[in-house]
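With one protein chain withheld, the remaining protein chains of the complex are depicted in position.
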Amino acid sequence: MTFDQILFYVFSFWFIASSLAMIFSRNAAKAVLFLILSFFSAASIWILLEAEFLAITLILVYVGAVMVLFLFVIKMLNIDKSTLRAKFAGYLPLGLIVAAIIIAEMTLVLGGNQFGLDVVAAPARHGADYSNITVLAMQLYTTYVYPFELAAVLLLIAIIAAITLVHRNELNRKKQSISEQVDVQAKDRVRIVSIASSSKEAK
Amino acid sequence: MVSLSDYLILSAIIFCIGLVGIFVNRTNIITLLMCVELILVAVNTNFIAFSHFLGNEAGQIFVFFILTVAAAEVAIGLAILTLLFRNKGTINVDVTNSLKG
Amino acid sequence: MNNTFTFDTASLLVALPEIFLLSAIVVVLLLDLFLTKEFKQVTYYLTQASLLVTGVLSYNLIGHPETIIFSNSFVLDDMASVFKVFMMGAAMVAMVYSRHYLTEHSLFRGEYFILVLLSVLGMMVMVSGYSLLTLYLGLEILSLSLYTLIAIARKRSGAIEAALKYFVLGAIASGLLLYGMSMIYGISGSLNISDIAAFASDTNLGSRETLIINFGLVFLVIGIAFKLGAVPFHMWVPDVYQGSPTSVTMFISTVPKIAAVAMLVRLLIDGLGSMHAYWSDLFMILALLSIALGSVVALMQTNIKRMLAYSTISHIGFIMLGFVTGVITGYGAAVFYVLVYVLMSLAAFGVIILLNKKGFEAEEISDYKGLSKSSPWFALMMLVVMLSMAGVPPFIGFYSKFFILQQVVSAGFVTVAIIAVVFAVISAYYYLQIIKSMYFNDAEQELSVAAPMDMKLVLSINAVLILVVGLFPDFWMKLALSLF
Amino acid sequence: MENIYLTIALAPLLGAIIAGFFGGMLGRAATHTITILGVLVSTVLALYVFNHHVLEQGAVFNQNLYTWMQIGGLNVSVGFLVDNLTSVMLVVVSFVSLMVHIYTIGYMHDDDGYTKFFSYISLFTFSMFMLVMSNNFMQLFFGWEAVGLVSYLLIGFWHHKESAVEANLKAFLVNRVGDFGFLLGIGLVLAFSGSLDYMEVFSSLDKVVGQSLWGADLITVICLLLFVGAMGKSAQVPLHVWLPGSMEGPTPISALIHAATMVTAGIFMVSRMSPMFELSDVALTVVMVIGAITALFMGLLGIVQNDIKKVVAYSTLSQLGYMTVALGVSAYSVAIFHLMTHAFFKALLFLGAGSVIVAMHHEQDIRKMGGLRKKMPITYWTGLIGTLALIGFPGFAGFYSKDMIIEAVHFSSLPYADWVYYAVVAGVFITAFYSLRMFFIVFHGESRVDHHTEEHLHESPASITFPLIALAIPSAIIGYLTIDPMLFNGWLDNAITVDAAHKSMSEIGQLFNDHGGALGMISHAVFTVPFWMMVGGVVTAWMFSLYRTQWAAWVQSKFQGINYILESLYGFDRFNEIVFVNGVKKLGNLLWKVSDAGLIDKMVVNGSARLVGFVGSVVRPIQTGYVYHYAFFMIFSLLIILTWALFAGDNPLLQIEF
Partner (left out) sequence: MELLSLLIWLPILGGGLVILVGNERADTARWLSVAISILVFVMSLSLYTGFDSTTHLMQFVEKASWISQFNINYHIGVDGISMPLIILTTFSTILVLIAGWEVIQNRPAHYMAAFLMMEGLIIGVFSSLDAILFYAFWEASLIPMLLIVGIWGGDNRVYAAIKFFLYTFLGSVFMLVSLIYMYNKGGSFSILDMHNLSLTATEQAWIFWAFFMAFAVKVPMFPVHTWLPDAHVQAPTGGSVILAAIMLKMGGYGFFRFSLPITPDASLQFSDVVIALSLIAIVYIGFVALVQRDMKKLIAYSSISHMGFVTLGVFALFLAYRPDNAEGALLGLEGAMVQMISHGFISAAMFLVVGVLYDRLHSREISTYGGVINSMPKFTGFAVLFAMANAGLPGTSGFVGEFMVILGAVQANIWYAVLAATTLIVGAAYTLWMVKRVFWGPITNPAVETLNDINGREFFILVTLALAVLIVGVYPQPVIEVMHASIDHLLNQALTSKL
């Protein structure tokens, strides 16, 4: 077993294990943490595949931002424990069987006959001068400029969506209106209210 | 050496874990969202593995966009989740079944 | 590493509609920020104007020779242009209807229109997408906008529930789609449709390659089936249709279907057309299941939106049958069907929206009781729509079914045609339920139409078109055929 | 001549139309004048035609008026065939009809439907003319049904009487049973001869001979089917049940339709078809036997009837039986002869009965009459003539015709002819018995009329008595006058064919000459069995009804079984009621409720709808509303599809090798 393989199996183990732990976790916050763990494993695998940029992106963007967002929401809504009572019901066995069959079928398809080393040889490792980022960047801004623009649109949608949906209009905002302040007059400030005297009422 | 097949099978396993996670987990929606993330990571792994073995960067570029999309998706997903919580006071999937039949 | 990259600005002209629309979106978005409540209508008009201009720009590109730009990721052909024109038209009509709905239910917000524009942009990307990547991105732009549009009715738990279901299932579906794409990419080594097509149609394709392509194909088909709402990936459709604000339901049920068909064409026909033998069987099963389930389950519905959802599923089955045939005329039939379906669906939801008032959603079939008396004209319109959907001549719905059936029979699937028509008859039953409510029952409550004139006018034209196009369907059939 | 024939037919039609549509406007007098005028014209012309054809031996007229239908080589026309047979029928029909028209003035005097009645009887006359003048089967059938229609209308004329409308329905339906056979017979005629025209059919009969159908000779089948029609119209057992019921109608039509003319249509038809019937001994035998059964057993029923019209009705049935027997033994001209004499005397008897009924204020039960002789002399004497004619008292019309029938049977060589002979001879006794029984009870003895009626009892007006007298004359003498030319001197020869093998006619011709003609027959009568049977009948009737009335009751009590059978009319009505009316209703209900509404509609039609609904309601809950179910469904579908794509389908992608 080569070092590559050892690394691969170790990371794979953690990847799978933490993923399983994530879906079976009863606590949402813990689940997020397991997910982060599995993302780390994934990133490691990606590095084995010489996709350094993406691995880093996964950690930085995903773990750093997206997962934190998850945690934030969980904490904000305070749903990490209160509602979490796992009810796997009868679906788990069925689900596992289905999953097992699918995995088996996929394995049949994706197995050594099709993608073994004898069929698809492992490429030679790039040298130290290889920069994954450069390579990607070169293409990203040339060949893939159109998708890149589209990604921008996507993010714009995400922004609009998040604001539109979650933002509560003028709920707790106090806005200053300078023109109103300038135009203000005494009668706007003082209101004279005539109150019936108590003596009259007594009668 | 690790074969392409190994990577693909790994991602298939993760993919299926993601799938199973979605329907065994009825506790809350946030876990569902995380399962989706898991699926996407599996797919990403696929792409990267292919990209690596093909010596073709297109797969990695694709992954880059998938990550972007996933991030946007999470944002919207969490927004919807927040709305759900505001409306129902819970994000338990069990109670969101007023539409059926 | 490809350093021969060239960027010809002139070639961007073929993407002018998209470019214009995106610019317009930005303008509207910014402008909307500064509009006070009284002027919110401006957003609406600007939206319509944007759609109109985009439509005109697209129209001008009809007949443009097929052009592929952006490094093989954007294609402009007649199908793209025609689809875009239709999408713009449909979206404009949908917006006319939406305005009434939004006003009545206090949902009138600038973001609504912006999200619609964004989703339209996404659809345009799908229509013109010529690589797996752009198709995927277009799909996501569309989907994310739609999720948001549904949830925009923030106070309605139904809408939120619908958004959530759509979101979760949609995410799974795009995960599946992506998985399939990864396989296609992995075996063909390219994301471009043209490369994939070249790879797949290689006569020397080995069994390994065939296996992997078809393995990926299964996932692609599922992804597309989900987007179309075909059985067994239809579960979201009824819930989303019912839960969403009606104007959004209308939108979801119409324009994106064109885009979904476009994506189908790009992926399965332009790309994997040579694998037709593999996917057509699958498609046929899904199509028949859709027709059957859509027809049968709709019978039990009392909510008209939910009923129309099942009806959509059934229609989708017919559309898919067109693709099963594997010949160009069959695809043309499917495209014709989808355009017809959009026309009918718009009118159907148009009538529903027309009856909407503050606090009254007109969602139950029983809400239509006595409509023929209180509003004979629009009852007639609904009658036309329902009969057209049921496939009764001389309305256009008949000709679309006829076209499909003709192709299916021509391809030798007579049994399939018979099954399809039997379920078409079954489905006629629930369309009749609405006619029954409108015409045969007396009103239980006062029904009045408060919609503005423009909506009434557009709706009338919309419904009358169902008849008129039905009387003269030739041009449209030819048009649909000319796209392939 | 064509115009004359047309006028004969159309004059009454015109009268009927005028009376029917404008009767109300024109008033009673104008209506009856017009209709009587119409029939009078017909009568005169009929006599002219009779003279032309029979006496002057004019050529047979056979011509089409217009093409009713032309299909391929088949031409179905409306046209007239006028020969001697037709001429005789025309005279009989028009004369009786004229008498009835006149009679009606008096009889229906108080009735609201006066004008309508005239319209009907004129219409009937027209229909009957069309029937007898027809030159083809289609038109024959037309007249056949048209007279049935009028009969239906007239039986139910007093539509407020439940029994009347029951009776007319029954009459129509029973006739329809006959028509059923008749129409099939016509169909077979067409099928095998290629034409519906009498002459063409008769001339192509050789094509039919030798063919077989249903294991029988084809010609036999055709004749029997046609005869079924005749049985319906001419009320032969077992299709006789409608005729007694038809007495619910006003008496004039009983006389006209249900005694003199319509019911003899069957006799006429068979005579007309003699070229066909002659080809089948089997058919003739059946005809003869059925006739004999009718003649004997229907006569028996006359004995126990107490309704004056019913007695006459059963006597009519019996006489129709005689005619049919004559047909069966190939004595067609004798049948027509009896038809003619019977028309006169039976019309006379009915009209006489009507006269009595009018006088009795529509009381028809003979037990409540008696001793009317003095109050109603004209009715009495004409009635006596009619009765004598009926029982075959020598010299009277009925004597000749009936005697000839009996003799013809005597000489017949058909199987069972001997039995039939006994039957018809016995029938003479019975006829005499019931006829005179009624006659004695009504006119003789002491009056049992209730006091109120008694006071108003008087002879009927002239419009009633005139027809009685006018009919009494031929009833008395027509037989004597016409027996020789009609039977033996070729009056009917150009219409009737008798096969050489059937010798009855020639034998009785021989006999007739041996006896010395018509006069000789009278003197020879006392040496014949039928005469003594008749005398016996008269005496018995006298004993039972006048001399020792208690004997009747004694006999009744002694022979309760027979009496029961007779009073229940052999159970035909009960049988029909149970088997046909109720049975058919039950069957109808069964088919409707169980098969149609239950099996087809509920189970198959609505059942399939329900099945769809059921499937829908089964499938629907899959849509649980839980998103994880949806996801599971999707994934499960993925599994199925993936498995299918990999291992199944036309192009399995993976072959698993173990």
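For reference, chains read A, B, C and D in written order, and residue numbers begin at 1 within each chain.
We take it that a contact is a pair of C-beta atoms (placed from the backbone, for glycine too) under 8 Å apart; a residue touches a chain by one contact, two chains touch by 3 or more.
Everything quoted here is computed from the prediction, not taken from an experiment.
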item	value
Chains shown that the absent chain touches, full complex	C, D
Listed residues D:Val584, D:Leu611 or D:Ala648, member touching the removed chain	D:Val584
Residue touching the undisplayed chain, where the options are D:Met25, D:Met69 or D:Leu481	D:Met69
Residue among D:Leu6, D:Val177 or D:Ile565 that touches the chain left out of view	D:Val177
Residues from chain D at the interface with the omitted partner, ascending	66-74, 138, 141-142, 144-146, 149, 152-153, 156, 159-162, 164-166, 168-169, 172-173, 176-177, 179-180, 183-184, 186-188, 190-191, 194, 213-214, 584-585, 587-589, 591-592, 595-597, 600-601, 604-605, 609
On chain C, residues whose C-beta touches the chain left out of the figure	372-373, 376, 387, 390, 392-394, 398-399, 402, 405-406, 409-410, 414, 417-418, 421-422, 424-425, 428-429, 432, 435-436, 439-441, 472-474, 477-478, 481
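Following the convention adopted for this analysis, only the chains that are shown with their structure count from here on.
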item	value
Rounded Å distance between chain B and chain C, as computed from the means of their C-alpha atoms	26
Where chain A and chain B are represented by their mean Cα positions, the distance between them in whole Å	9
Numbers and ranges of chain A residues touching at least 2 other chains	91, 95, 98, 102, 109, 114, 135, 139, 144, 147, 151, 154, 157-158, 161, 165
Sites on chain B at which at least two other chains make contact	8, 15, 18-20, 22-26, 32-33, 49, 58, 61, 65, 69, 72-73, 76, 79-81, 83, 94, 96-101
List of chain C residues in touch with chain B within their complex	132-133, 136-137, 140, 144, 147-148, 151, 154-158, 160-165, 167-168, 171-172, 175, 178-179, 181-183, 185-186, 189-191, 238-239, 242-243, 300-301, 306
Touching residues (chain side chain A, partner chain D) in the complex	91, 94-95, 98, 101-102, 105, 108-109
Of chain B, residues touching chain C in the complex	8, 15, 18-19, 22, 29, 32-33, 36, 39-40, 42-43, 46-47, 49-50, 54, 56, 58-59, 61-62, 65-66, 69, 72-73, 76-77, 79-81, 83-84, 86-88, 96-101
